[in-house]
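Of the protein chains in this complex, one is absent; all others appear in place.
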Amino acid sequence: MVDADQARLAEFLGAGQPKVLDQWTEAAGRGVSDRISPAELRRELAEILSLTVAVLAGQDEAAAGQLRAVLQELSRSRARYGFSPRETAATVLSLKEAVYSQLADSVELLPAYLGFTRFVDDLGLQTFEAFVGAREQIIADQAESMLELSTPVVRLWDGIIAVPLVGTLDSARTQLVMEKMLEALVATEAEHAVIDITGVPTVDTEVAQHLLKTVVAARLMGADCIITGIRPQIAYTIVSLGIEFGDVLTKQTLADGLAHALSRSGLKVVPA
Amino acid sequence: MERVPILKIGSTLLVSIQVDLQDQSVQQLQEDVAERIAATGAKGVIIDITAVEIVDSFIGRMLSMIGSMSRLFDAQTVLVGMRPAVAITLVELGLTLDGVQTALNTEKGLRLLSGRS
Partner (left out) sequence: MDELPIRAGDDVVRVRQQVRAVAGGAGMSLIDQTKVVTAASELARNTLVHGGGGAARIEQVTNARGKPGIRVSFADSGPGIPDVDLALTDGWTTGGGMGLGLSGARRLVDEFSLTTEAGAGTTVVMTKWAR
């Protein structure tokens, strides 16, 4: 639904697109000219401007959706290339200034201009939101690859694998470890797994329970699991939290765990 | 209703569950295994669940029952090929699968049965 004022503004803008675009490119280019060339910036803005005019004119139903998509893409690429959220939003908001400078002689369009500023403000906010979303995605992706990197599963010997954990364990990481270890059991046909927590400073109830569940799951699959590297502080925490380790085998060091697994596999280490 | 085929290798019965089984089929399997043990005097049963994506409490209980029942015939049952996702879900459900032993695959299952593991 487009009112007469808006339609007239759309027509005015449509006719004066090049000049508005010039002004806009100049306003938006302030402060970022070292990172993006005026020509490139003008290209980006030209697309946004023509879609904006289309939306205001109300003739093209798909225009609003397309405008949203273009702004999202603008935000995403700005986020990736290290622009600040303020700079990105300012790019869009400076359209107001550009249009105003062209309206100076057309007093009858001023009422429409107010509605237009609100419209552009909303576009600016959309851009900001998309920017934040893109940054959050980057953070999430990085967190995921950090998680992957920090959970290696190593083969100690035929049929014996180990998962040496280092750093603070949280619920998400512990679950990932659980999954990776169990999958490794299948892939390597290992009947023994050693989860070493020497490098883990603290353990809370949730993490301890995940570890215990991992051991039970491994047993259900037909493999044996030992937890090693329990330091005095962790032992104290586990006992005072009332966590029952039941019949889950624990050993002090990874070496003890390996020795146990070797002997259970019917192997013995003898001097050469 | 699909019936799960039961193969015999030496004195061991091999059951390989390939499809998403209906409750009826699992119950039928119980009966079929009992009959085959009685008929052949088999000493071991291997149930291969490598292809099974879902084990809920009903199926879990049926598997345990096959194990307990086989024991009445002096036969051991080994469940092999459990998928990690299934194992994790069973732990969450609190199902302990008593009555059956477990091994990573058929080869290890056979070794377990022959006491050579």
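Order as written gives the chain letters A and B; numbering starts at 1 within each chain.
Keep this in mind: a residue touches a chain if its C-beta (ideal position, glycine included) is under 8 Å from a C-beta of that chain, and two chains touch if they have at least 3 such contacts.
Computed from a prediction, not measured in an experiment: that's the story for all the values here.
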Of B:11, B:24 or B:114, the residue that touches the missing chain is B:24
Of B:30, B:89 or B:105, which sits in contact with the chain we cannot see?
-> B:89
Of A:26, A:121 or A:179, the residue touching the omitted chain is A:179
Residues of chain B (touch criterion as defined above) contacting the omitted chain = 20-24, 53-58, 61, 83-86, 88-89, 92-95
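As a working rule, only the chains that are shown with their structure count from here on.
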Separation of the C-alpha centres, chain A versus chain B, in whole Å, is 43
Which positions of chain A touch chain B when the two form their complex?
-> 178-179, 182-183, 185-186, 189, 191, 213, 216-223
Which of the residues in chain B come into contact with chain A in the complex?
-> 79-80, 82-84, 87-88, 90-92, 97, 101-105, 108-109
